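Every protein chain but one is kept in place in this view of the complex.
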Amino acid sequence: MTVIEEMRRTHPAAGTSDALARCIQACLECAQACTACADACLAEEMVAELRTCIRRNADCADVCDTTARVLTRLTGENAATLRAVLEACRVACAQCAEECEQHADMHEHCRVCAEACRRCEQACAEALAAL
Amino acid sequence: MTVIEEMRRTHPAAGTSDALARCIQACLECAQACTACADACLAEEMVAELRTCIRRNADCADVCDTTARVLTRLTGENAATLRAVLEACRVACAQCAEECEQHADMHEHCRVCAEACRRCEQACAEALAAL
Amino acid sequence: MTVIEEMRRTHPAAGTSDALARCIQACLECAQACTACADACLAEEMVAELRTCIRRNADCADVCDTTARVLTRLTGENAATLRAVLEACRVACAQCAEECEQHADMHEHCRVCAEACRRCEQACAEALAAL
Partner (left out) sequence: MTVIEEMRRTHPAAGTSDALARCIQACLECAQACTACADACLAEEMVAELRTCIRRNADCADVCDTTARVLTRLTGENAATLRAVLEACRVACAQCAEECEQHADMHEHCRVCAEACRRCEQACAEALAAL
């Protein structure tokens, strides 16, 4: 059992969705992968050609971090915000994946990051469907 | 001239929108006000009745912080994400303002925070219109 | 292999420390656990007695998030900052664990969170030793 699942299980609010727990995990992995990919792109000789990739990585990391936090909270009511944040995260992940995929053949860090983004995009879609 | 405006003016990318610069300022003020309001609500004797207020404050602070960062970046291209993030921020601010306004008569921190949220909601709408 | 390890392995900068990679993982788990524990404490009937716990959870979550990001970056040089951030994270985790442990018998979420904090405190100490 992951710490995410343990924290869900021990929360006073009952019956939280598996799709939301999976989405938190996907957001945390994607945020870290995007911060790492921005940093790895910056270290590449061809950094000047990777500006949009670095930009989308940085934006996606910020959005995923926020989404993981909003999804983690179960107390009180904020459904409209949760929905809008998940939608923004789905878009940020899709935009970042699209860019990273263009560099995946040349830079393995872009390939790994694109996969994390696609998993998170999918997890956001499933979390939205489960709301 | 604020530091935000100075940083805009000295950026290699020219011609950035005043509406976006104002929105960054509104997001930073709103994020700080929301973190402070959550903390002030937690200190109130009637904290148990302020759970949704604390929740919306915390979510709104996270979303505003991320929005300020995404808006600050001008290099590369990420327009679809910027639009989705501004929309999420507009919703988070509206939801938080709506809740804080219900406690504004009793708690002055909720009144000040609600005003910051409404300004940020408006600034996000104007930034979206300016894209 | 975790995504964190994959991103490390594919980065242009070689030879990164295992202790740093483990510390990133511990920070991400601890940040999420602390956000969840603050939220779970807020949902408890005895919320008024959990104010310091919620405060330390919120601070610890913010510090762990930042530490994970700083640790993830390998490009350029910022050793003095990395060291100071790891030290702050070690302190934040210790302070949060100490408080959560006092409620661990009554609230299982505090027990799980305290364990995540102690693991992160230890991981920060090991990362500092590996610098």
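When the chains are written out, they are named A, B and C in that same order, and each has its own residue count from 1.
In this text, contacts are C-beta pairs under 8 Å (C-beta built on N, C-alpha and C of every residue); 3 or more make two chains touch, one makes a residue touch a chain.
Everything numeric here is computed off the predicted structure, so don't read it as measured data.
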item	value
Omitted chain's touching partners, listed by label	A, B, C
Residue touching the undisplayed chain, where the options are A:19, A:43, A:104 or A:128	A:43
Sole contact to the chain not displayed, among B:17, B:52, B:72 or B:102	B:72
Missing-partner contacts on chain C, residue numbers	51-56, 58-60, 62-63, 65-66, 69-70, 73, 75-78, 80-85, 87-88, 91-92, 94-95
Missing-chain contacts mapped onto chain B	2-4, 6-8, 10-13, 24, 28-29, 32-33, 35-37, 39-40, 42-44, 61, 65, 68-69, 72-76, 107-109, 111-113, 116
Contact footprint on chain A, counting only the chain that is left out	39, 42-43, 45, 47-48, 51, 54-55, 58
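Here is the rule we use: only the chains that are shown with their structure count from here on.
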item	value
Interface numbering overlap (same over half, different under half) for chain A and chain B	same
Centre-of-Cα separation between chain C and chain B, whole angstrom	26
In chain C, residues with contacts to at least two other chains	39, 42-43
